[in-house]
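Structure incoming, see below.
A selection of the complex's chains, in situ.
The letters A, B and C name the chains in turn, as written, and every chain counts its residues from 1.
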Amino acid sequence: MLKVGDTSFFSKTISESDVYLFAGITGDFNPLHINAIEAENSIFGSRIVHGMLTGSFISTVLGTKFPGPGTIYLEQDLKFKKPVFIGDTVTANVIVSEVINFEKGIYKLDTVITNSKDEIVTEGYAIVKYCD
Amino acid sequence: MLKVGDTSFFSKTISESDVYLFAGITGDFNPLHINAIEAENSIFGSRIVHGMLTGSFISTVLGTKFPGPGTIYLEQDLKFKKPVFIGDTVTANVIVSEVINFEKGIYKLDTVITNSKDEIVTEGYAIVKYCD
Amino acid sequence: MLKVGDTSFFSKTISESDVYLFAGITGDFNPLHINAIEAENSIFGSRIVHGMLTGSFISTVLGTKFPGPGTIYLEQDLKFKKPVFIGDTVTANVIVSEVINFEKGIYKLDTVITNSKDEIVTEGYAIVKYCD
């Protein structure tokens, strides 16, 4: 049973190999992610991490730590606020914000990802079903 | 300049190695994804693909095909409707549904992912900025 | 503070991609692991998993679950008792068997890895330093 305010997180330094493997799995070879020269000439100034890769660390928290195995992922909303660069250490935070349906175990969680300067790079929410 | 109704897609058969590498990058080792025995005993009956991996194929369309390089990804909403299994072939479809701000190039796109039986596995929307 | 009898585990179905990536990282291209034809003609009958890969799941338990982050790994002994095949689901179990030095936080743990038939594939022990 989850309570409003319950929270957990996962942190990782995102390596170039993470970005390259993610591109290889998804096919998202946008030059901003895998072409250093084009990325340097872009508004970002260097290669950035796929937003969906950073966002996936929320799934890591939900599926392995809190609520953990057994969680059914119903929805994820992600607002991409700032770029994440190769080498950045990001932290995906989840916090229960609403009990949508206690009997069915449906919860809303705020999902906020920060970089090592404590800037919010991604924010949004998840809806999960979890019956313990 | 994008118009309401413009559309594109990306398809891929998701292999076991895709799922295992995605687990490896994100740390999402939820047993439903990487433990065949636990998955067989779950409500799904076999190992399922991470929802965020399937969802990432939308990013592939947006960043590489349509609107393509130069697109700035502002938001992604994903509602996970049905499980995707290892070996399924999924198609991520995007279609411009609204011109939010023509001058700034802000658009809303409906994003729908189907499996090979034409069942919707994921639906939602993306907000992008694109100035051509 | 750990007590004799404290225990934890980690399970994974080992995929072909796990074995191939492990070969690629370590350079251990022994044909038994990556040549299906030679492996079929060997005493094992099909490609087997690197013993050190299976053994590494003990490190996964120690470093991420129990005792968890902060654990310093001092020694690992692994006796390879039975082959593990691609597709097998293995479980790495650790159990505290001895408090070697309470003040320095030095512990011995029995480490036993089983397959899905509950056969022991690897057994041995770990020595760790852990101060909580």
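The rule we apply is simple: contacts are C-beta pairs under 8 Å (C-beta built on N, C-alpha and C of every residue); 3 or more make two chains touch, one makes a residue touch a chain.
Treat the numbers as computed from the prediction; the structure is a model and nothing was measured.
Taken as a whole, the complex in this structure file is built from 4 copies of one protein sequence, with 3 shown in place.
Everything below uses one rule, namely that only the chains that are shown with their structure count from here on.
Shown here, the protein chains touch in a chain-like sequence that does not close on itself. Chain A has the Cα centre that lies closest to the mean of all protein Cα atoms in view. Both chain B and chain C derive from one sequence, and where they touch, under half of the residue numbers involved are common to the two copies.
Centres computed as Cα averages put chain A at a distance of 30 Å from chain C. A separation of 35 Å divides the Cα centre of chain B from that of chain C. Of all residues in chain C, none touches two or more other chains. Every residue of chain C that touches chain B in the complex is listed here, in rising order: 11-13, 15-18, 21, 87, 89, 116.
Looking at the complex, you find that chain B touches chain C at residues 16-17, 20-21, 24, 29, 31, 34-38, 47.
Taken in their complex, chain B has these residues touching chain A: 10, 12, 18, 21-22, 24-33, 38, 50-53, 55-60, 63-64, 69, 71, 73-80, 124.
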